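Of the protein chains in this complex, one is absent; all others appear in place.
Labels run A, B and C following the written order; every chain starts at residue 1.
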Amino acid sequence: MTKLIVARLLFMGPAALLIVTFLFALFHLIPGDPAVMLAGDNAPRAVVDSIRQAYGFDQPLHVQYWRYVTKVLQGDLGISNYTRDPVIDSVFPRIVNTAQLAILSMLFAMTVSLLLGCISAMYWNRPLDKIVTVVSLLGICTPVFVSGLLAIYFFSIYLGWLPISGMSSWRHFILPVITLGALQAAMLTRMVRSCMVDALGKDYITTARAKGASEFLVVFKHALRNALLPIITLFGLGLGHTLGGSVVTETIFNWPGLGRLMVNSILTRDLPITQGAIFFFSMIFILVNLVVDLIYAWVDPRIRYD
Amino acid sequence: MGDGAPLIEVKGLKVHFHTEDGVARAVDGVDFTIAPERTLGVVGESGCGKSVTARAVMGLIEPPGRIEQGEILLHLRDKVVDICRLDPRGREIRDIRGSEIAMIFQEPMTSLNPVFRIGDQIVEAILLHGGMGRSQAHERAIELLDAVGIPMPRQRFESFPHQLSGGMRQRAMIAMAMSCNPRLLIADEPTTALDVTIQAQVIDLMNALRRDFNTAIMFITHDLGVIAGMADDVVVMYSGKIVESAPVREIFHNPKHPYTQGLMNSIPSLAVWGARRLKAIDGVVPSPFAHQQGCRFAPRCSHAMEVCRARSPELLEAAPGHSAACFLHQAAP
Amino acid sequence: MDFLRRYRRDKVGAYFGAILLLLYGVALTAQWITPADPMAINLNEVFAPPSWRHWLGADQFGRDILSRVILATQVTVKITSAACIFAVLTGVTIGMFAGYRGGWVESAAMRATDMLLIFPIIMLAIVVVVVAGPTETGVIIALGLAQAPQFIRIARGVTLSVKEELYVEAAIAAGAGRAHILAHHIWPNISTPIIVQATLTLPVLVLNASALSYLGLGVQPPTPEWGQMLNEAKDHLITAPHLIVGPAAALVVFVLSANLVGDAVQETLNPKLKKQK
Partner (left out) sequence: MNSSRIASAGAAALLSCALAASAQAQDAKPQYGGELIYAQAGEQFSLFPGRNLDSGAQDVWLYACENLVEMNEDSAIVPWLAKSWTVSPDKKVFTFQLQEGVKFHDGTPFNAEAVAFVFNEAKAKTFIYATILEGFESAKAASEYSVTFHFTSPFAALLPNLAYQKGKPYLDSVKIITVTDPAVRASLLEKGEIDRTVNLNDFDIPRLEANRSIRVRVVPSTRQYYVVLNHMVHPLDHVNVRKAFNYAIDKAGIVKSVFAGRGAVLSKAPTVSEGVYGFTDMRNPGEDTIFPYNLARAKELMKNAGYEDRNKDGFVEDIRGNKLSLNLFTRRGGTKGDFQVAQLMQNFLKDIGVEVKITVLESAAFGDAIKLGPTEAKYDLALLSWGIPTADPDEPMMLFTLTRAWKPVGANRMFYSSDEIDRLSMLAHSETDEAKRKEYVKQWMAELLRDAPVIYLPTLALNLGSRNYLHDDRILSVDNYPAPFAWLDKEEMKKQGIRR
């Protein structure tokens, strides 16, 4: 097991370098010139050239690349083209914000989906199951910006209970967490339901009942432990996605998260910020996947890792 | 049947499955009794309803299956309980399952939960019915693993099902079943999935346990050889009904129902020298969905008479302790 | 075919199966069955509420929303279905192969999947525009690629567990080749979560398609597309609420029927489930 952990952690180094190089090449492959973006549509060439010269965009690519990599190796992720603030100062706090939102919404999603999924599997094809199915499907179909805006209009303005934007108190967390969590919960419920049905059909369930185990024990211990495999995979993916930041949720609830920063930096070709954001995000993502794989082995002994 | 009160009395049991394709009459009126500390062999081709009967006794009939009619009387020390009337997911039936009646299944590969250790699954069975702390249960489980002949029981306690062979897993199942000294052990084709050598070991093991734990066994199989080595009394089932019931010697040497005779003729016997063609019973087992007048075996029965096609025979005594459901041995009413 | 006979008996599956077929029928014949010209702009009817002339009302340029939803069905259903199939095919083959081979092949494939997941879909889309140009195939590849990792991980997870089963070893002992094993033993076990996941990704694909249209990918105006219509309706949620009804209803019907058909298919393929009912 430890061999696996060490291998994955060692992998993070080269992976980061690979990503940085890949991004650098990509940014110079796709159209879009930061100097033009900075100067604006109507700026004369003189202005554009002066910016390009001032920011070192006119250096040959390999020089720019080498200068960037050496700085990164010393832990300096460079400064943003726009705000000229160090990348770490603008990226790191956003990762913390996104992580808070992601973890809370995934916990919300997990509890809701495990509960609903198991219930609808126990009452397979009976009215309760049908209701859960339709509700979870509606949850998936509603785009986050619709559910978000409606939640704001109803809870914040009409009822006036909850604040709309900002992060200062716990009450600010309720709407974004539930909106983002609801989407993930809807997805996970469907998967939990189908995996639970699969598991409940197995022979060891009959054995468990033959032992005199209660229905609760049969479903939530014997069946659930076996259904956890695909569920954990999806949970890991869901966490990965939400850690990447849900651009829409962050825009609607004005949540200064990683998602919005990453997308904006791509659209405005602010390469240092994109690199910094994706660099941190990839590290977190690899860690999340490592944790998921460890949980995997713990849950399913048949998968040998030693 | 043995003297004294029976352990299990099954009367007029009917279990039907309501599926889209129609109503399947898996068990269509079955009567038999199981005496304490005796082994009842239930034999019949696959699809004759023997497994459904076994699960009915354990109260494991889940929708779309439903017990239409009949009683399954379990004689406990202080009272008699009708298992048919108990709620399959209720508290009362759960106290019986695993402690009064235990069950082992055909597929050792899938009957044990793959993600839990063998020992833990046995400990769970013990703890479900109380009377012991966790550490005591731990030791008890190891004793049981040893009792069923699993080498290095302390280490095997920690291993997972997929780390054991088919035979070992079946032994673990038996250990789990016996963990609460059940008064009846239902074995639903426990040897079918095993190869012959392991089969013999499991049968010897069950006979030994029967004596040590003086447990009654309801042994379900389609293998007449296993019945011969195992059963005290035998019940032969055909298409949801019992066609013959007698002590094991009677069944093998003096089969009265044409179907039982057909089964006996289809066994290769060492006793008879020289090659003789084995006689197979011609025709096919009727579908459980079919509504058929008269005796279900009539279409395939060489002695079929007019009355056999008109009405279905009752299971009546043709000789002391030996009953058959066939008009050959009863006066037509 | 026996599958159809058994499938039809499941009332819900049959009913929603019919709706799904109807939807694909609409998608095929969209151009000819729209009540009005979906592109006709009429600035006197800006945001006209639902009326006899416009059953679902008119949008910002006075175009008939019902006609646009119908025409959009063609675009959206085609793109999302193709992208879903692309994701399933690539995902399952890579996932099964990686799970089965194990060793460095598996870890290489899984790390590549992680890489794919790290890049936001917008980045993937821009690269695809440069490589494949702003065509529909471009959209399909970008959308499919973004969803493939989910299938890869599920397929790999289940393959790892199934590979350990005795009957797989028995099949190998019987001389079955790897392809045979994957097709006959591993795929039936994977089909359940994969089918569910496939029907789950449809709504995500529709919404991602609209995010991509911001980048000038695929559908160029004035051809309508559900995701785009939903986005435009977002800005007028309060002033013109009727704008969102058309595309949202279409999306719900499409996803609901796809998922319920998925359930029914899953049930017919897996008879053991029937016993449960």
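What we mean here is this: a contact is a pair of C-beta atoms (placed from the backbone, for glycine too) under 8 Å apart; a residue touches a chain by one contact, two chains touch by 3 or more.
Values in this document were obtained by computation on a predicted structure and should not be read as measured data.
When the full complex is examined, the chain removed from view is found to touch A, C.
The chain not shown here is touched by just one of A:Q59, A:Q100, A:S214 or A:N254, and that residue is A:N254. Shown as candidates are A:F11, A:F24, A:Y65 or A:Y82; the residue that touches the absent chain is A:Y82. Among A:L4, A:L17, A:M37 or A:V291, the one in contact with the hidden chain is A:M37. Check A:Q100, A:S214 or A:T268 against the missing chain and you find that the one touching it is A:T268. Residues of subunit C in contact with the chain left out of this view: 39, 41, 43, 46, 60-62, 126, 129, 134, 213-216, 220-222, 234-240. Residue-level contact of subunit A with the missing chain is found at 30-33, 36-48, 50-51, 53-54, 82-85, 149, 152-153, 156-157, 160, 163-166, 251-254, 260, 264, 267-270.
As a working rule, only the chains that are shown with their structure count from here on.
Chain pair with the highest count of contacting C-beta pairs: A-C. Remark: the per-chain Cα centre closest to the mean position of all protein Cα atoms belongs to C.
Distance from the subunit A centre to the subunit B centre is 54 Å, each centre being the mean of its Cα atoms.
Computed from the mean C-alpha positions, the centre of subunit B lies at a distance of 49 Å from the centre of subunit C.
Each of the following residues of subunit B touches two or more other chains: 162. Across the assembly, subunit A contributes residues 300, 302 that each touch 2 or more other chains. Interface residues of subunit A facing subunit B in the complex, by the touch rule stated above, are 202-204, 206-215, 222, 225-226, 299-302. Contact residues on subunit A toward subunit C in their complex (touch as defined above): 7, 11, 15, 18-19, 26, 29-31, 124-125, 130, 133-134, 137-138, 140-143, 145-146, 149-150, 153, 187, 190-191, 194-195, 197-198, 200-201, 229-230, 232-234, 236-237, 240-241, 244, 259, 262-263, 266-267, 278, 281-282, 285-286, 289, 296, 300, 302-303. Residues 12, 107, 110-111, 114-115, 117-120, 122-123, 126-127, 129-130, 149-150, 153-154, 157-158, 160-161, 164, 192-193, 196-197, 200, 203-204, 207, 230-231, 234, 237-238, 244, 248, 251-252, 255-256, 259-260, 263, 266, 270, 272-273, 275-277 of subunit C touch subunit A in their complex.
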